[in-house]
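These notes concern the structure reproduced below.
Apart from one protein chain that is not included, each protein chain of the complex appears where it belongs.
Here the chain labels run A and B in written order, and each chain numbers its own residues starting at 1.
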Amino acid sequence: MNYFSQYLPLADIFLLALGFAFSQQVVLRAGVFSVATAGFASLGAYCSAILVTTYGWPAPAAIAASLLFGTAAGWCLSLPLARLRGIYQAIATLAFVQVVIAVMLFATSITGGGLGINSIPKSVGTGTLLAAAIITGYVMFAMQRSGIGRAFDAIQQEETVAAVLGVSIRRYHALAFTISGAIAGLFGGLQSLNTYTLTPSSFSFTFVIMVLGYIVVGGRRSAWGPVVGVAFLTLLPELSRGLAEYRPIVTGIVMIAVMIFLPLGLADTFILSLKRRKRQGNLVEGGTHVRSAS
Amino acid sequence: MIAQQILNGVITGSIYALFALGFTLVFSVHRVLNLAHGGVFMVSALFAYYLVTSGVSIWVAAVAAALAGGVVSGLIEIVALRRLRRFPPHVMEFAALITTLGADIVIINIGHKLTDAQTVRFPFGTFPNVFFNLLGLRISFLQIAVLLTVGAMLLFLMYYLYRTPVGLKLRAVASSEKAARLMGVNPDAVYLQTFFISGVMAGIAGVLIALSFNSISAHMGEPYMLKAFVIIVLGGLGSIPGCVMAAIFFGVAQTLCVVYLPPGAPDIILYSLLFLVLLVKPSGLMGSAAAISIVGRRA
């Protein structure tokens, strides 16, 4: 489960995980059950690593290329996948992740195969990661408040209703895929220039699980969801040393418990209960309407 | 040569079918992809290993491991899924993936601790190592056991689902839980039974596969989980005979790819195939004839 080397500073682990969590959240928020984030991240990471080590590109250009590559991959994948639903989407995107891993293993001359790419010069520090996370977070917040956010909500709640309201589900699903690809590509690139080494297994099934876990624990709707989820799952076990050994088991138990008791996730449940409290205040004033509603 | 490869492929496919049958059964009743199936499979194999190393015969150990698989699987239903059924289906579908994933992580890491992250092996001679030559084809006693077990499981499931009152209840719940409840069927009991049977099947698969490759490790279920996804899709999502046909097709295709293609290429081809099938024919590759989902004969 420790796909991030434990020697990395905690802040870097947190910020990279946060980026991938944002990428995962965008799709889930729009009602797309995609686990493609791992595939996009892998493509972005290899893109930067290869450009820097083989072609000697400067880091900023390589990262920009990763971002573009991720965006393109997200958009391409959305073309066929926006028509699928639910479990079909999940399996298809998992197949995509597996194809990416298999290609990385196969194309040894370019990717180094199973050994991966080593001694990548470290050109991305905590500051850059922080800047990237803040910008991504800001975009997520802005989207939350825009029409896109409302369209995503409508789709997630009830697709038929969304269709009646004139929301083009396919278009928004495609948009969600593309944004997810862009964010994952960017942070994949950042990770490879931050962690020295890159292998195909960096973004395997384990990665898929962890990233899903962040959103499940944190929440699918609010932009605070990924922050809370990543903090909960990466920082808490790290800070309490005794627990670190049992971290995966704790993660598993937390995933079950949160889904059963707080199916919306920590952040979303909290925000919803705040809103409810507000609304209940309003209801008392207009209490006479309740009867006719029943 | 090619005949031998095809036979090997059929055996590989049967091994996949062993694993995928229980997974498919749960999916067809629950519409839940039980991601902890691989964990149950591993736990059973590990349990059989501990029994065998403490002197129990492999046959007794296999039965005990199968039951252990059933019990663990039943526990997963109670802990990770029962309380999710109050949610609407689309929420449940997502939530179930997460909770079964959580259960899988817990089980795998317990296995990890128990084995000290090592691969363990059955002692030499646990299973009689006998080979037969049939029409110039070489097949081991164990491989014959695998083939027979797949056949027996398939027959059992078809009989159980279509010829017994319990099977009728099960199909009723799969078709409409509300209606089944109004007819006096207790869905909790049905789901628990389904998980138990699925777990027993995972257990048998765990022991046979551990014997076949003589290796048991905490992560032994993962590659099979990925293959089970492919098989469940190719077989038409929830069809029991479709599952076996898809597994054997997959096994043969994989074996031939491995023999005739450069290393690494088969995975690319097989997962791309899965991707394409989902796009082009989400109802499965095995055709409508095989697409007998357990709730009935769907067109």
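Operating definition for what follows: a residue touches a chain if its C-beta (ideal position, glycine included) is under 8 Å from a C-beta of that chain, and two chains touch if they have at least 3 such contacts.
Please note the rule applied: contacts and distances are computed from a predicted model.
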| item | value |
| --- | --- |
| "Sarcosine oxidase subunit alpha", "Molybdopterin synthase sulfur carrier subunit", "ABC transporter ATP-binding protein" or "Extradiol ring-cleavage dioxygenase" - which is the UniProt name of the missing chain | "ABC transporter ATP-binding protein" |
| Residue, one of B:G13, B:G39 or B:P187, that touches the chain absent here | B:P187 |
| Option touching the unshown chain, where B:G55, B:G125 or B:P165 are the choices | B:P165 |
| Chain not shown, touching residues in chain B | 165, 168-169, 171-172, 175-176, 178-187, 293, 295-298 |
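In this section, only the chains that are shown with their structure count from here on.
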| item | value |
| --- | --- |
| Whole-Å separation of chain centres (CA-atom averages), chain A against chain B | 30 |
| Chain A-touching residues of chain B, taken from the complex the two chains share | 31, 33, 79-80, 83-84, 87, 90-91, 93-95, 97-99, 101-106, 108-110, 112, 222, 226, 229-230, 232-233, 262, 264-265, 267-268, 271-272, 274-275, 278-279, 282 |
| Touching residues (chain side chain A, partner chain B) in the complex | 1, 33, 80-81, 84, 86-88, 90-92, 94-96, 98-99, 101-103, 105-106, 108, 113, 205, 209, 212-213, 216, 246, 248-249, 251-256, 259-260, 263 |
